[in-house]
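Only one structure is covered here, and it is reproduced in the block below.
Apart from one protein chain that is not included, each protein chain of the complex appears where it belongs.
Naming follows writing order (A, B and C), and every chain is counted from residue 1.
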Amino acid sequence: MKSSVSIEMVMLLAGLLFALGIAGVIIRKNIIFMLLSVEIMLNASGLAFIAAGSHWGQPDGQVMFIFILAMAAAEVSIGLALILQIYHQHQSLDIDKLKEMNG
Amino acid sequence: MMLALLIVILMAGGLTALLAGKWNKSFPRWIALISSTAGFLILLLFWIDQHQVVQVSSDQNWLVQYQKDWILSFGITFHLAIDGLSLLLLVLTFFMGILAVLCSWEEIRERTGFYYFNLLWILAGVAGVFMAMDLFLFYFFWEVMLIPMYFLIGIWGSENRVYAAYKFFIFTQASGLLMFLAILGLYFIHGNNTGVYTFSYVELTGTVIPSQVAIWLMMGFMVAFAVKLPVVPFHTWLPDAHGEAPTAGSLILAGLLLKTGAYGMLRFVIPLFPEAARQVAVPAMVLGVAGIVYGALLAYSQTDLKRLVAFTSVSHMGFVLMGIFAFNELALQGVVMQIVTHAISTGALFILAGMIKERLHTRDMNLMGGLWTQMPRLGTIGMVFAMASLGLPGLGSFIAEFLILLGAFHAHFWITVVAASGLIFSAVYSLRIVQKIFLGPEKGAGHIPDFSRREMVIMAALTVSIVWLGLYPQPVINTAKPAVVRLVQLLQPDSDIKSEQSYVR
Amino acid sequence: MDIAFYITAAVTVIATILVITRHNPVHALLYLNVSLLSHAMLFYLLGAPFAALLEIIIYAGAIMVLFIFVIMLLNLGKETEEQERKWLKMKVWIGPSLLAAILFAEFLVLVLWSESAAFGPKTVNPREVALSLFGVYMIGVELAAMLLMAAVVGAAHIGRHKRLVLHRFLKEEKEEHEEAVI
Partner (left out) sequence: MDNPLWLIPALPLAGFLILAFGGSHLSKKMIAAAGAGSVCLSALITIMIGTKLLSAGPDGGTYSQTLWTWIDVAGFNAKITLTLDALSLVFVFVITFIGALIHIYSAGFMEGDKDYSRFFACMNLFVFSMLVLVLADNLLLMYLGWEGVGLCSYLLIGFWYENPANGYAARKAFTITRIGDTAMAIGLFMVFYQSGTLVVADITAKAPELWQQNETVVTVIALLLLAGGVGKSAQLPLQTWLPDAMAGPSPVSALIHAATMVTAGVYLIARMHVIFELSVVAQSVVAIIGAATLLIAGFTALTQYDIKRVLAYSTMSQIGYMFLALGVGAWTAAVFHFMVHAFFKALLFLAAGAIIESLHHEHNMFRMGGLKDKMPVVFWTFLIGAASLAAVPLISSGFYSKDQILWYAWGAGGGSPLLWAVALLGALITAAYTTRMMILTFWGESKTHIGHHPGKRMTIPLIVLAFFSLVAGFIELPHNFGHFTLFSDLMHKVLPETILRTNVSSEWMFQLLAALATFGGIFLGYFYYGQQPQRIENLRQNEMLAGLRRFWFSGWGFDQLYDVILVKPFVFITRINKADVVDKLYTGIVSVTHALYRLLSRTQSGSLRWYIMGMVIGAIVILGIQMML
């Protein structure tokens, strides 16, 4: 079951996924897609933690992943509630139209 | 115990007024009047009772003190004490307090509970500043008087009140923080020197500080007091705050808050840093003179009555600064007199401005004129206090300015000559006030009522005090004497008082 | 076993790319699910079976369901697809994609140029994780509990169906605007 992939490769994968997540957040105008992309980024960082944890043989990596998971759950529930509310109030999910908090 | 009681009376009065204001609009003012009068009577009785002690006890530092532990781990105690100087200022505080309540009697109609709460808490803060013998406690009271004042200007002021309130707050707060830094610096230096970390004034007085550091620490204190006093480049908050504040606010600003600056210099700057103070004496005197002349020039050009009076304060406070740094008994006695008389004379002018505003609904002097015809009483009183402001002999201000100039003359000839020109400028602007408001052809149409009975009481009290101080200032001078003599001894440790007294060649 | 890793990695990347490019939200969601499952596979390969399980149960299971609920609630169907097609134009995505590419390039350089260490992934079993979680990281667990609590309350509050409510600053502005119109 042991893989002998170098840590660099795993980290690169995490980096690639993270970059894809960022790209998703920036290029999409629909808030739901942005939220999905954020999930991708969270997962990417989780992946990095787990890789590091297994590299050192320490449980801390997984512990961090669990925290990320808890945070993601919280974030998604609030985020989705907000999306619902935004949709009710503005009848749109276009992030470019929601610019009321400009300075 | 009496000292703590004074503060408790005011603070409790303030809270009661706040609560009572919820269900009746006129309760708070009665509560405020009663509590300030009570404090005034206590102090007056004390003064009369201690009359002998006050004048004789030059060996004993404090007339009465009160000490209680507060935050022991930082060496902070609740230590109040007064000597003659503080006693005078306390009497003044409560006197001004009563007048402030009386002159807001009709003026303030909204949120009276909160108004009198603020008023009484300012008084409590000022009284605390005059009594605190612990630097931390001092700083605490210093802040206590700022915040209610901010509300007083910001809520009950006139059109431009928010700007004025912010300006006042930022100036005083920023300078206050510098002072707090200096206090902490002193605290740690003393702690390092002796191993005892304490904020106690008595302990800190003897701290040995390297002269380079002492200058900086003193500057921290000086800036706070200079902004309060105000000394010339830091004076610009004053006209705005005075101009926009309600009458009682201006009265307390001019009568008490400015005096805390002078008191701070006398009580803290000189005793804590005598060496450093001596080094900056000449520049400080020059700043004082700059204040005298610059304030007077600005006063002359103002058209807003309250701003004008505010600039006259700048001019008069220049005398105070000059007198403090002249470092001799004559000038310091003059400073004490100036503190007292300026509170009365400028306070009276502000009250007059408030009364005129109540009647004409303007502070613009171009819209006034010929008020004497309809209001001869107001005109007469206005004349008296314009004369006090220009230093007419027979009124208290003259004694103050004369003693300061006389003392400063001993310290520095040319500075005093320039300062004396302030007498001419003060005549110019004071007469302009009288001319613009009371004399000339009548401008306002319609009937304007002269003083009411309440207003007569306020003005009579002020007039009697200023004339009394002008003709028989000895009680004040004697009361302040032990404190002043100690200051002089501190500055000239090698020469005893006797030789200081004789100026004969 | 390298080959398994590389295949899973490829699946993950492709699924992720599809997530961010699909027009239909449901399709995107399904690809995300695939991506998450392959993540779980990766975790397993890296010696973290417990994390892999959690990934499947909580992420792919619970959280995705939430998304589906919302998409259903908002009734996003064909129109959304059209809308997305309209929104997702070349000039919109090209710049950000470049930025992301640069970022990745930097990762690449940094990772590849750093001194590589021998990698022998070790399996960390749930027991160790639990001991660590409820030992050293106790405070973290408590904080996470509070966070979740707050999230539940917050979501319940925010998600309540309310009238159009504006912040008071915005409201004043709006009123002024209306007055100006009148």
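Here, a contact is a pair of C-beta atoms (placed from the backbone, for glycine too) under 8 Å apart; a residue touches a chain by one contact, two chains touch by 3 or more.
All of these numbers come straight from a predicted model, not from anything done at the bench.
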Seminar exercise, completed: For the full complex, contacts between the hidden chain and the displayed ones involve A, B, C
For this session: Have a look at C:11, C:103, C:130 or C:152 and name the one touching the chain we're not showing.
Result: C:103
Seminar exercise, completed: The one of B:298, B:320 or B:415 in touch with the missing chain is B:298
For this session: Quick one: say which of B:71, B:181, B:457 or B:471 touches the chain that got left out.
Result: B:471
Seminar exercise, completed: Touch assignment to the omitted chain, from B:206, B:283 or B:394, lands on B:394
Exercise. Out of B:146, B:292, B:352 or B:406, which touches the unshown chain?
Worked result: B:406
Seminar exercise, completed: Contacts from chain C to the absent chain lie at residues 96, 99-100, 102-103, 106-107, 109-110
Problem set entry | chain A residues that touch the omitted chain in the full complex | 22, 25-26, 29, 34, 95-96, 98-103
Exercise. If the missing chain were put back, which residues of chain B would it touch?
Worked result: 167, 232-233, 235-236, 239, 294, 297-298, 300-302, 328-330, 333, 370, 372-373, 376, 380, 383, 387, 390, 392-394, 398-399, 402-403, 405-406, 409-410, 416-417, 420-421, 423-424, 427-428, 431-432, 435, 438-442, 471-474, 477, 497, 500-505
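The criterion applied here is as follows: only the chains that are shown with their structure count from here on.
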Problem set entry | Graph class of chain-chain contacts, one of line, ring, star, complete, other | other
Problem set entry | chain A and chain C, separation of their C-alpha mean positions in angstrom | 3
For this session: Could you grab the centroid distance between chain B and chain C? Build each centroid from C-alpha atoms only and quote it in angstrom.
Result: 65
Seminar exercise, completed: Multi-partner residues in chain A (2 or more other chains touched) are none
Exercise. Once bound in the complex, which stretches of chain A touch chain C?
Worked result: 1-13, 15-24, 26-30, 32-33, 35-37, 39-40, 43, 46-47, 50-51, 53-63, 65-67, 69-78, 80-85, 87-89, 93-94, 100
Exercise. Mind pulling up the chain C residues that touch chain A in the complex?
Worked result: 1-2, 4-6, 9, 12-13, 16-17, 19-20, 25, 28-29, 32, 35-36, 39, 42-43, 45-48, 50-51, 54-55, 58-59, 62-63, 66-67, 69-71, 73-74, 76, 80, 83-84, 87-88, 92-93, 96-97, 99-101, 103-104, 107-108, 111-112, 114, 116-117, 119-124, 128-129, 131-133, 137, 140, 144, 147-148, 150-152, 154-156, 158-159, 161-162, 164-165, 170
